[in-house]
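What follows is a short report on a single structure.
Only one protein chain is missing from this complex, and each of the others stays in its spot.
Here the chain labels run A, B and C in written order, and each chain numbers its own residues starting at 1.
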Amino acid sequence: MSDRLVKPLKGIVPPMITPMTGKDEVDIGGLERLIEHILDGGVHGLFILGSTGEAPDLSYRMRYELVERVCRQVAGRVPVLVGITDTSFVEAVNLACHSDKCGADAVVVAPPYYFPAGQPELLEYVEHLVDQLPLDVFLYNMPSYTKLFFEPATVKAAAEYSRVIGLKDSSANMIYLHDLIHNFADRPDFTLLTGPEELLVESVFLGGHGGVCGGANMFPNLYVKAYEAAISGDLEMARKLHKTIMLIRQTIYNVGRYSSSFLKGVKCVLSCMGICDDYMSEPFHRFRKEERLRIQSILEELILPKL
Amino acid sequence: MSDRLVKPLKGIVPPMITPMTGKDEVDIGGLERLIEHILDGGVHGLFILGSTGEAPDLSYRMRYELVERVCRQVAGRVPVLVGITDTSFVEAVNLACHSDKCGADAVVVAPPYYFPAGQPELLEYVEHLVDQLPLDVFLYNMPSYTKLFFEPATVKAAAEYSRVIGLKDSSANMIYLHDLIHNFADRPDFTLLTGPEELLVESVFLGGHGGVCGGANMFPNLYVKAYEAAISGDLEMARKLHKTIMLIRQTIYNVGRYSSSFLKGVKCVLSCMGICDDYMSEPFHRFRKEERLRIQSILEELILPKL
Amino acid sequence: MSDRLVKPLKGIVPPMITPMTGKDEVDIGGLERLIEHILDGGVHGLFILGSTGEAPDLSYRMRYELVERVCRQVAGRVPVLVGITDTSFVEAVNLACHSDKCGADAVVVAPPYYFPAGQPELLEYVEHLVDQLPLDVFLYNMPSYTKLFFEPATVKAAAEYSRVIGLKDSSANMIYLHDLIHNFADRPDFTLLTGPEELLVESVFLGGHGGVCGGANMFPNLYVKAYEAAISGDLEMARKLHKTIMLIRQTIYNVGRYSSSFLKGVKCVLSCMGICDDYMSEPFHRFRKEERLRIQSILEELILPKL
Partner (left out) sequence: MSDRLVKPLKGIVPPMITPMTGKDEVDIGGLERLIEHILDGGVHGLFILGSTGEAPDLSYRMRYELVERVCRQVAGRVPVLVGITDTSFVEAVNLACHSDKCGADAVVVAPPYYFPAGQPELLEYVEHLVDQLPLDVFLYNMPSYTKLFFEPATVKAAAEYSRVIGLKDSSANMIYLHDLIHNFADRPDFTLLTGPEELLVESVFLGGHGGVCGGANMFPNLYVKAYEAAISGDLEMARKLHKTIMLIRQTIYNVGRYSSSFLKGVKCVLSCMGICDDYMSEPFHRFRKEERLRIQSILEELILPKL
């Protein structure tokens, strides 16, 4: 294990969006600016090629390029986690090996998401995968996209493999996360992070280690401060920052229709801020002019004054 | 509105189980003991004929008897809320009128749960219902049983009717509850309660008014103390009590299979405590001997020492 | 068992809509006209108080009145089946006893639909219920409304009780129905009917006994002829009538939004035909003028010329 990756991993680990200028082209300048923008916010790690990174929609060529560029630029300042979730076992292992060579610190893996597996099948999958991986692994619970929960008993069993060092939960089901926290009371080294930023504060209050907050692409320091308020027990500050997080949800993430609104909103804000292009991979598309104008006015009138 | 029912309603409002001795027979002595047991815990209200009360499974005759007995015995010591959720509009109104005559303080209504309605249909339903009700109304969001969310915009619109004074959310989706809290920031009189007891502490930390905790049938004071710790910002105490709440979940509610385990566990504990019979209405049945022995040992060895 | 009810029950058994003039008032003249209209079409039975009959939305008073009026008027011309599906076991038994006294031939029961039961719980429920019923029983598989499948193994086990004489499947899952037909190859007396009229022809081709077609409220003879074409192997005629059935689906059932469109369309057509009122029980409402005009023109220009 990389010595940058202290166990458990605590704090804010933004799931980085992928800046692109076209169907198979990284926005190179945008990527550099984005990484610096995020790191400047004081985050505790960087997670690339997750759902927010549109990983499943990218060509493998681009995924490889991205790992390389990000690792090179981060250069050890924070741990880099790479999503290798794949329906193909072979491609997942290949990407993990590439990530290792590039200097990444760990990989993140959700269940293979085409065929629904039973829990014993899923556990066996993790076992076989871990055997072939050169890096430590965070499990990734993402039932709305993968159709499958990592049930608590499966997580507990998987955590017996020394390579499995934590879990990111994006289920938005706080009872599930509390179940895990309770089950891992005897394993203080096992990292438990929450995905939805709206749940960051409460999860940290009650034993979670931090958040993989999509909004931290835009406003990294807001989430870092919310984490710090929660971990230090500053209830008043935590509530205040939680309100801003809810405001972002109800405005920026609410401009489009469909479940792609969140991602379109984040990319549009980053484009308005001059950080990177808001090109999106198929089947999605950047906001049109009208929606962009709404995002701009939300940003300037509502959000920035609160930060 | 009853002057016992201060707006918003804050604290712990247990959803009372229904003590029975047979298919259509109230356990009269058990009911009396249960009410006193719960009120002794310092709760802030009592909610009867909800899901935990097995209301949809009871005959109407028994529902009417129950309202009468409970109102008589509580005698104004705390507000009594009566669940009138029904697929039949006429029966819902009839039960509300009976509740009013018996001295209940408010009614609670989830969407009619056989035919799935669209949101505009649901809003119109609430409008028509409220028109005919003699008591104030709490909406009840219970999507896993009713197949329907009260979407935030529908709740906001329904709250325009002065009779609609609050909502109980049993979705276990904290983002939904945060959305409501955020949307009702301008309506401090509108009550927002959470159903799942595992989410009580965090919901109160972040602006919710309290909980409708099933476990408060067994250990009312535990939940009252958890509420008080949360409302007063005593993070350490709140965490400690939250752990006990999680322990109850992972032991008592986990003895049976199927989603009926929660209810069977609560009734079995109350029976072990000598408070009331654990008879359950169809299609469910009380725990058999082996499961009862496990409940008993969980109770004595794990839970009671923590209280 | 009534000697009107030959086993298996074959043919078209329309799920009668409930004619009403107001919230708790039967449209008495409309009911009489509707029954004669349906029987004139040559149907093989009549099923009242099902989903199409809005049964769960009616007061019990009205359900009792309806059973009485329908049995009296049908007067043994065809078997009358009464839906007793209820979340309350006691109310289900009560309605079955009333149906027996009024001269009904059988009852129809879907799983209790509020709390989701496990399959063993469901089987036990059927066992206990059947014990207390004075009439034979058809099971009713309606997973979209009850959240629960009658799994094939459960049906097979339930069919061991002599009172359980058949099943109506409204799942729209033809593989499920084929599974049942295959499993009951050794039980030619066990009735298997399909709910969705779009599947009538193929189910009869491949071993089903007939259909509980909602459209038969409007055009009973169309479905009787489609059944006869299928049972006699007249493929060409069956295809032609199936096309008309699909046309009805894509026009009449497609005027409104939400899943209530089917029921609103059927009631509106019956009103346009002068047969009965199109009042609907909460949470639904009859079509407004504009939609009624569309129904009228669909009826006159598209459907009637095909019949």
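Just so it is clear, contacts are C-beta pairs under 8 Å (C-beta built on N, C-alpha and C of every residue); 3 or more make two chains touch, one makes a residue touch a chain.
Quantities reported herein were computed from a predicted structural model and do not represent experimental measurements.
S.K.: Which chains here would be touched by the one that got left out?
M.R.: A, C
S.K.: Specify the residue from the set C:R239, C:R257 or C:K306 that touches the hidden chain.
M.R.: Per the contact definition at the top, the residue touching the missing chain is C:R239.
S.K.: Of the residues listed, A:S232, A:S260 or A:S297, which one is in contact with the missing chain?
M.R.: A:S260
S.K.: Which listed residue (C:L206, C:L293 or C:L307) would be found touching the missing chain in the intact complex?
M.R.: In the full complex, the listed residue that touches the missing chain is C:L206.
S.K.: At which residues does chain A meet the chain that is not included here?
M.R.: 23-24, 51, 54, 56-62, 87-91, 94, 111-118, 121-122, 124-125, 128-129, 144-145, 147, 257-260, 281-285
S.K.: What does the interface between chain C and the hidden chain look like in terms of residue numbers?
M.R.: 172-175, 178-179, 181-183, 196, 198-199, 201-202, 205-207, 233, 235, 239, 242-243, 246-247, 249-250
One rule holds in what follows: only the chains that are shown with their structure count from here on.
S.K.: So what's the Cα centroid distance for chain A and chain C, whole Å?
M.R.: Taking the average C-alpha coordinate of chain A and of chain C, the gap between them is 50 Å.
S.K.: Using the touch rule from the top of the page, what residues of chain A touch 2 or more other chains?
M.R.: As it turns out, chain A has no residue touching two or more other chains.
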